[in-house]
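The structure appears below as structure tokens.
All protein chains but one are shown at their positions in the complex.
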Amino acid sequence: MEIVLVSLFNGLVYGMLLFMLASGLTLIFSMMGVLNFAHASIYMIGAYLAFTISQIVGFFPALIIAPLLCALIGAAIEVWGLRRVHHNGHIAELLFTFGLVFIIQRSVQMIWGMLPMAYRVPPSLDFPLFTIYGANFPAYRGFMLLISVGMLVATWLLLKKTRIGLVIQAALTHPQMASALGHNVPRVFTIVFAGGCLLAGLAGVIGGNYQTTEPGMAESMGPIVFVVVVFGGLGSLAGCFVASILMGLIQTFAVVINYSMLHLLKPLGISVTGDNLFTEILTVPVARIGALLPFAMMIIILLFRPRGLMGTRDT
Amino acid sequence: MTGMALSLRNVGKAFGNLEIIRGVSLDIAKGERHAIIGPNGAGKTTLFNLISGRFRVSSGEVLLNDIRIDQLPPHKINRMGLSRSFQITSIFHRLSVLENLRCALLWSMGYRYSFWTPLWLQRELTERTNAMLEDLNLAPRRDTAAGLLSYADQRALEIGMTIAGGASVILLDEPTAGMSNTETDNAVELIRRVSRGKTLLMVEHDMKVVFDLADVITVLVYGKVIASGPPQAVRANPAVQEAYLGALDAA
Partner (left out) sequence: MTASRFRQGSIWIVVLALAIAAPWAFYNYHAGRQSGFVVSMLTQMGMMSILALSYNMLLGQAGLFSLCHAVFFGIGGYATIHFLTMAGAGSLRLPMELIPLLSGLSGLGLAIVFGYMATKQRATAFAMITLGIGELMVTSALMFQHFFGGEGGVNTNRMIGRSLFGLTYAQGIQVYYLTLAWTLLAALAMFFLTMTPLGRMANASRDNFERVQFVGYDPRMVRFFQFALSGFFAGIGGGLYAITYEIVTFDALAAPLSANALLMAYIGGSASFGGPILGAVLITLLQSGVSLMSNSWLVYVGVLFISMVIFAPSGIMGLVMAHGPIVRAGQLGRLAVPYIRVLVPGLLMVLGFVGLVELTSFLTIGAAQGKSLVLFGNKIDIHATLPWLFATVFLLGGGLWLRLEAQSFRRVWECLMADLKPQRRLS
């Protein structure tokens, strides 16, 4: 029982982190049709920047400055890079963001080095919030939840209650129509791209000390975020939210399950002996398959329901 | 009625709550030259898309030579003898004119997905491609990339690719759109030549072309057929005159 509750909390926290990352990507993807491969790289930049800034002025200013810097970087990428390749076609845009991944990856390694950074939870938040069945639930995780929910509410308010939000919503599902109605869609694109990068950067700030801040973090988070975006569906932030939480829970729970396919077959009287590939497949515990699950799910969803859970357009 | 080349039976199409086509029934006889006209937004191109399998019908049936085709994917419909051209030129822009026509001939000549037959050794294929080039007056441009052709030449290529496979029912979507008078005359000549012995269904805005070519005219307004018959009868129809507000008089 403890495992379920603890995993539930952790899964929720991880899911909200995923949502912050995935929501920015969904906005960018839905509106501009470009899958920003470098999104997780911006997440990484956010974490590294937060580390450096918090060394100079402390964690809480970093919480504000780092995401803003990421937004600026995003705007620069959009205006000077993405916009130029737009007329070369869809694949060119994908290739461009793909190339960015290399550059950002190596630049981060160059500037900060190859070793993980000692980006720790700020002392003011480093205490157990409450204990369940003897396991501590750190206050920092509660803080993470707070920030992510706050961001979610702020984004929701921006989209639903402001004029620019209205335009963004329209362009989200019908970009050509919004443009035909006279809105400055290129400028909206820049704002959305920068906004998406701001969210990614913020995720990096709070995620960087939850996970380790090291040069490989973009590679480990990146694919999962894509899975979430695809799963949640284009044009729907609600779908993105559901998919993020689902993925967070699945990944957290999968790690603690030690059953394998063999356990399913046992009641049928099937057992295997011997040490070959076949037995290996049957006896792999779900915990190890956990890493496979998101990708298998993504493939299945793309095959049978490319629109995702709640999408309004096909991927 | 059977024996018709193409039959539409109470075809309807709705996008969400928006009904584009409402209960259209049409019979087109073999060898007939049939034009569909109507104001913008009447649903003419949508009708084409429904017949050719690009869109799925919301209700009703489409029959080609008495066989139902409304649930089939476009390539299967094409293999059964129906071919179409597009309003916005749809060719292989990076391939040469010769290669475009050759691609249009491949399936009908039985090559399927072969990855072992060298194309340059196929004599009959080469002969037929060259014949088409001559027929379309595109021989001097055979090695030019299709995307670099003039607009009129591209439209000619489009028509060529549509008939190359030997389809018996041909759908042409605004074949003379955007052409000058001379170009239009040439295009009409071409269409008349290539559609000999075949069934032709055409969407057109140019009334002169319509009255030149068509045996039967159908008028589509807001997704419904308001008149269908020989050109003179349609011209005299008061409902049609009302829909067009005198545009027919000018032709």
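Order of writing sets the labels: A and B. Residues in every chain begin at 1.
Simple rule for what comes next: a contact is a pair of C-beta atoms (placed from the backbone, for glycine too) under 8 Å apart; a residue touches a chain by one contact, two chains touch by 3 or more.
Keep in mind the model is a prediction, meaning the values are calculated, not measured.
The shown chains contacted by the absent chain are A, B, with contact judged over the whole complex.
The residue from B:Cys103, B:Ala152 or B:Ala177 that touches the chain not shown here is B:Cys103. The residue touching the chain not shown here, chosen from A:Gly113, A:Pro128, A:Gly150 or A:Pro186, is A:Gly113. Of the candidate positions B:Leu95, B:Ala177 or B:Ile226, contact with the unshown chain belongs to B:Leu95. For chain B, the residues touching the chain absent from view are 52, 54, 73-75, 78-79, 83-84, 86, 90-96, 99, 102-104, 106-108, 111-120, 143-145, 161-162, 164-165. In the full complex, chain A touches the hidden chain at residues 33, 35, 81, 84-85, 88, 90-92, 94-96, 98-103, 105-107, 109-115, 219, 223, 226-227, 230, 275-277, 280-281, 284, 288-289, 291-292, 295-296, 298-299, 302-303, 306, 314-315.
Definition applied: only the chains that are shown with their structure count from here on.
Centroid to centroid, with C-alpha atoms defining each point, chain A and chain B lie 48 Å apart.
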